[in-house]
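One structure is given below, encoded as structure tokens.
Here the complex is missing one protein chain, while the rest keep their positions.
Entry: chain A
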């Protein structure tokens, strides 16, 4: 990541944070009806230690969190005044405080179970995390991947079909990355070998995969669901001791094997990108291919390989739709998640950890929207579903922090 100082001071971030903080303080705090309580269930039925549900005074908590938001905004002002960048953890902390304020406000007078809310949020973010990781592996090497959607869908399709035909979910899990790999191979051939515009190829590959999977769905899966579309699902596997921790135990450590693979993938990719020779080379190729070439790195070979790795990761994420969530494939079941994954990658600033937090935030908002739909929500659910996209636009417009893609991202490297 770049540690270069921004030459011109940008006041956009502090100003935006202040505005959002003021909104949190006024709307979620001061204007909230007094005397209401927001009740959060903490324990699930199977826990060893049971806790009472937490009843918080909604207005007071809203005001406190609003003040916390404003304090963070104030801090960002002092940082910028001293010519420093606003660090990513400050933005993340601000986001968490803001979301908690919103949560307290919207649950006022009702009760929700915190573990269930978080469990659902994680479930919805798993494919986003895989997709975002795919995107950043590609872009770190300089190839824009708009085809994440297609790779997810391909993975979902093939894993479902293979699991159905072999009656083994494990075989399906092995097949999923192959589908992603196949789509990625096309992307790599067209963009890295033939230098075709990356955005165009990505868009067209999405259409191709949607067409292919829907065609096969209509022709094979839908008429013969017993043979072609009954993959079954992975069951949750509770990790012995960790799974018994209150709240986070059931959320993080009572999941399907795909989620555990995700934890490993995030960790491995983070270490590989920033601590290994491979990662240094990839980042060099993505930032300054000419220099990398001069140093003896085969630029296009690195890119080709990275696109393939990315595709395999996304394909694995696709398996989560069929083998993790629904237990069967349905037409266009990824429903634009690949694009939210792209957004998560950008919001996470091309960093695996950042991407995970962004994806979790999107998953949380999405799940909150459906939970609030049940208990009655003060905001129409469609507006909450829009939130990830709006936040991403705000981020790329530079209103919150600076998002800087790898310098050579999107440019083909043609050796002269």
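Here, contacts are C-beta pairs under 8 Å (C-beta built on N, C-alpha and C of every residue); 3 or more make two chains touch, one makes a residue touch a chain; residues count from 1.
Operating definition for what follows: contacts and distances are computed from a predicted model.
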Record-based protein name (UniProt) of the chain missing from this complex, from "Allophanate hydrolase", "Peptide/nickel transport system substrate-binding protein", "Chemotaxis phosphatase CheX" or "ABC transporter permease": "ABC transporter permease"
Selected residue (touches chain absent from view) among A:25, A:64, A:107 or A:146: A:146
Residue among A:33, A:87 or A:211 touching the omitted chain: A:211
Hidden partner interface residues of chain A, rising order: 6, 8, 10, 142, 144, 146, 186, 190-191, 194-201, 203-208, 210-212, 214-220, 336, 339-340, 342-343, 346, 380, 382-383, 385-386, 389-390, 392-393, 396-399, 402-405, 407-412, 414
